[in-house]
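The complex appears here minus one protein chain, its other protein chains still in place.
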Amino acid sequence: MTSRQFLIRDLLVLLAFTGWTLALPFYASEFVVSMALTCLMYVALSSSWGLFCGSTRYLSLATSAFFGIGAYTTAILLGQFSWVETIAIGAGMAVVVAVVMGAAVLHLRGTYFAVLTFGMTELIMHAVTYFEKTVTGTVGRVLTVVPERDTIYLTVLALAVLAVAVSIVVRRTRFGLALMGIGADEQRAQTLGVNTRLVKIAGFALTAGFAGAVGAAMAVRWTYIDPHTVFNPFIGFQTVLITLIGGVLTLWGPLLAAIIFSVLAESLRLQFPQIYLMSLGLLLILCVLYLPGGLASLRGETFKGWWNDSRDWTKDLRRELSGEKEREKQRLKRREKESHFV
Amino acid sequence: MSLTAWLELITSGLITGGIYALVALGLNLQYGLMRILNIAHGEFLMVGAYLTWLVQTQFGLSPLLMVPVAFVLLMVLGVAVHFLCFRRLTATSPNLDVFEARGLMVAFGLMFLVQNFVSWQWGGDLRGYDYLTEPVKFGEAQFAANKLLVFGLALLFSGALIALLRMTLLGKGVRALMQSAIGAQLMGIDTKRLHPLMFGIGLGLSGIAGALLSMAYTITPYMGQPYTVTALIVITLGGFGSMGGALIGGLFLGVIEALGMHFTNPSLKALLSYVVFIAVLLLRPEGLFTRKSRKA
Partner (left out) sequence: MSEQVLPLLEAHDVTVRFGGLVAVDGVSANFVPGELVGIIGPNGAGKTTFFNAISGVQVPTAGRLIAHGHNLTGRGPHRFAAHGVARTFQTPRVFPDMPVAANIEFGLKFAGKRRRKYLFWGDEVGVPWALRDAASILSLIGLSAQAELPAAAITPSQQRLLEIGMALATRPKLLLLDEVAAGLTESEIEEMARLIRRLRDELDLTVIWIEHAVTTLLRHVERVIVLHQGRKIADDTPHNVVRNPEVIEAYLGDEMAEPSAEEEEVAA
């Protein structure tokens, strides 16, 4: 398929997805719609996370920070500003924080970066907690102005579709190529003319904006928010997990994984919440070890490869157990000794 | 504040600091040697605590006995975990950056797995038992006996590890590997055997820490994470790979925390510790207590 054909295919799938999720509230039960809402939230979060962190391989754990910032924006400003304005401001605040954070931190790689973003998330949470306690004298906030369920649903749907659409578009632009170059070999990309600092900050700000917008929208689902709920690092962890399992470099992987996990989460949540989390953990380990490209990279060859690998492994094991390995070693040793006498 | 009060405060800080040091040493061993940032480290501490609690409540065995047992059990677990999860990564990762990132993610997965397994089996409530709760007096100051024991043993094991690394041939091999992996291998040091062993020892240390903690504090399936975070902060302050730094850093952090808790409110303390953490990572990534000698 040519690049144009891929584009058309992607857009068609996106359109179908949009149409289907749009129609959902009209015929599905309350439970299903609620599940779809969580699913759409994670679609938005993972797609935007994968956009930056997937291609550049800078693993950001700061999603919760931006989510929380958006949530607090809503808690404070909704009522004075309209719904759309509040979401936009939430996204904007997250972007500002991301630019500051990024400028300070994006020159570090790998584990340093991941640990730092985590630290900054916790920092922001504690800062907000402290500020609330001492300056405003509150522990959490109650949301008084709450829009209709359908409005929330539509907003999150729009954000999810936008996140996927932006991913589709960015991949085809110079910006997307720059991101991939940074992930492949950052210094090389620099010598070829990429202003990596700017590109990284822009990418980071993009993910932050989405996370902030999603946070701002979802805040109204909880009528009472406090720092521990909205800055919960688990939101960030789950985003990362879903994107990694789905396939961090792919377009549809995160979406697929988000759907699977939302279904799993909702069905297991009431009786076996821990089993859901355990399976997440186990799946992540298995994916990193055996399927680094994620679920979306599963192909016929992958299964063949696994089959061959396991066959080789059992063959090797059998040889070792039957003592043949030992015998071969002895044979080689004898041959070596003989060659010394030549 | 009276002298006794100061003494009690600083000692309680040292006690928690001793635990921090123990956990940090294990984490440091794993990262400094193998570049595996095991963020599930705290979960294994929690496992050690639960094992000790289980044994104590089911069979009445003294937790003191469990300390070496916990070490052995968790060491074996560590070797198994390394074999199952991390060995394959060494073979399949194209470079160090990718290996570190993948190791981090595997550790992530382990964190979810272990934490929720325990929560599933034993529930999320607080558990605990009483052991040596009578207070001990030094002059006017009063300390709980169990906490003193915890401190003493934590220092003992930390010291033992450092001694092991400094004085035995094995330890020297480990330190050589930390400084130059290829050079050490050329000298004949076998990483295939050494890595799982050291990973196991690292986990064993956190198992000890957990066993010790269970003597004096209540346990929950979620107790591990704060210790992982604190251990991270400690090894950042002390310098990645520096054992002495981890020990000093742990004690130091414990005291700072105790002082902070007492004089300010907990949120500010948490805030300040993260500010310090980030500042150190950004400005002096080789740690506060190491000499600025290494250059890439």
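All chains are identified by letter, namely A and B, in their written order; residue positions are counted from 1 within each chain.
The rule is short, and it goes like this: contacts are C-beta pairs under 8 Å (C-beta built on N, C-alpha and C of every residue); 3 or more make two chains touch, one makes a residue touch a chain.
Predicted model, so just to flag it, every value in this text is computed and none were measured.
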**Complete:** Among listed residues A:Gly50, A:Gly68, A:Gly92 or A:Gly181, the absent chain is touched only by A:Gly181
**Asked** Out of A:Leu192, A:Leu317 or A:Leu332, which touches the unshown chain?
**Response** A:Leu192
**Prompt:** Tell me, which residues in chain A touch the chain that this view leaves out?
**Reply:** 174, 177-178, 180-181, 184-185, 187-197
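Simple rule for what comes next: only the chains that are shown with their structure count from here on.
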**Between chain B and chain A, distance of the C-alpha-averaged centres to the nearest whole Å** = 29
**Request:** Would you tell me which residues of chain B are touching chain A in their complex?
**Result:** 37, 85, 88-89, 92, 97-98, 100-102, 104-106, 108-117, 119-120, 229, 232, 236, 265, 267-268, 270-271, 274-275, 277-278, 281-282, 285
**Message:** Please output the residues of chain A touching chain B within their complex, sorted ascending.
**Reply:** 57, 59, 104-105, 108-112, 114-116, 119-120, 122-123, 126-127, 129-130, 133, 237, 240-241, 244, 272-275, 277-278, 280-285, 288-289, 292
